[in-house]
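So the structure is just underneath, and the comments pick up after that.
Complex shown without one protein chain; remaining protein chains in place.
Right, chain A next:
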Amino acid sequence: MSEMIETLEQTALSDYKYGFVTNIEADEAPLGLNEDIIRFISAKKEEPEWMLEWRLKAFRYWRSIEDKEPAWANISYPKIDYQATKYYSAPKQKAKPKSLDEVDPELRETFEKLGISLKEQQRLTGVAVDAVIDSVSIATTFKEQLAEQGIIFCSITEAIHDHPDLVKKYLGSVVPMTDNFFAALNSAVFTDGSFCYIPKGVRCPMELSTYFRINAENTGQFERTLLIADEGAYVSYLEGCTAPMRDENQLHAAVVELIALDGGEIKYSTVQNWYPGDKEGKGGIYNFVTKRGICGANAKISWTQVETGSAITWKYPSVILKGDNSTGEFYSVAVTNNYQQADTGTKMMHVGKNTRSRIVSKGISAGKSQNSYRGLVQVGKNAHNSRNFSQCDSLLLGDKCGAHTFPYIETKNSTSIVEHEATTSKIGEDQIFYCNQRGIDTETAVALIINGFAKEVMNQLPMEFAVEAQKLLAISLEGSVG
């Protein structure tokens, strides 16, 4: 509690904490998007022929739908000029570092400023970090330790070189390149991301994590993450984002694919804190993400997300419950302040028998922001005895923001049970009064109540993230009360 007050005070005095630019000589592609750029990216990454073909196929599809950028979401933004973006930028390195000591000192300083010193993490927390600055992974730790168990955890570029069979088999199997506008774009131009494979029956001994960071000006970040938990395997994966302050809008279109084979379990946690733009709504990241997982029999996929950043969030982590007895979960806290817009939610597609899903979504809007929950629960004809429970609550702080709920429920089976409930309210005056009476000032009281409101979701986060996420909530809403 006292720590939170301290944080609030600190941030009240400072601007966006993570807003600084690291001066790294970038190896960049020219502005624009055409087949040559795709070839350039592919060549830069020394990719095999089949990968280039795959990218080009995706690009040609994207070309065919170029005018059909999705407009159904409850967000508005100036039209993005896809030709005015750089699609490749890599921090220059002479040779691949073998240990942390060989990593560019300036780059490492960036991490120190972010408070995620690789060394520290390696020594103290036992978390393996695949750090991504702009688009190329620069260091992967704990790799050897993981390799002992047969776990593959590397950048997707390395995976394309070293494990082409796995990549060929699973890339695009959950999110096909023709899935949507941004997925097609990502498939064509993705530069890096993480790849993880947990072999049969292995329980990954540590939380895997990646830090993403947008660095060079005008560079879209197109991450591609592929996670495979083989039969009976378990993995918990953390993804966290911070980005430097920028005036121009930056585009981020990531694709994450999760595959949990029979009996496998994947827990995917995200804390997203991209630059949300300033108080007038200028700048900020556009975040268009496609995240989807597929469950085999008895498998489980759990998404947890804390969304506090980005000017625009367009993100629907979904689960296809294909196998019998599989489980899908979605826990989300989305905070919007100032002029932020978030349209986020999930899709649970029940295909197999006895499938279960649970959705808990908490939306908090403040300032002049718009916060939407958009979810789909689909129960197929053969999904006997399937069960879904959804709860989405919204909290409004201030009278100029909006909270919206768009739940779609489609049921085709008479033995399944689907429940949805939602509420919208503001913080009760009696609650604030109760705190005031006990000597807690209003701003602290609001932070307290909001943390309580979001607790159900926060509890799902791994330890490493829980503290950071609580601080983030308070920081994001700073100044929105009174």
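Assume contacts are C-beta pairs under 8 Å (C-beta built on N, C-alpha and C of every residue); 3 or more make two chains touch, one makes a residue touch a chain; residues count from 1.
Assume contacts and distances are computed from a predicted model.
From the set "ABC-2 type transport system ATP-binding protein", "NADH-quinone oxidoreductase", "Iron-regulated ABC transporter permease protein SufD" or "Sulfur dehydrogenase subunit SoxC", the protein name that UniProt assigns to the chain left out of the figure is "Iron-regulated ABC transporter permease protein SufD". Considering the whole complex, the residue from A:Q145, A:T424 or A:N451 that touches the absent chain is A:T424. Residue-wise, the contact with the chain that is not shown comes from A:K400, picked out of A:K169, A:K279, A:K400 or A:K455. Counting over the whole complex, chain A has residues 72, 379, 381, 394, 396-426 touching the chain that is not drawn.
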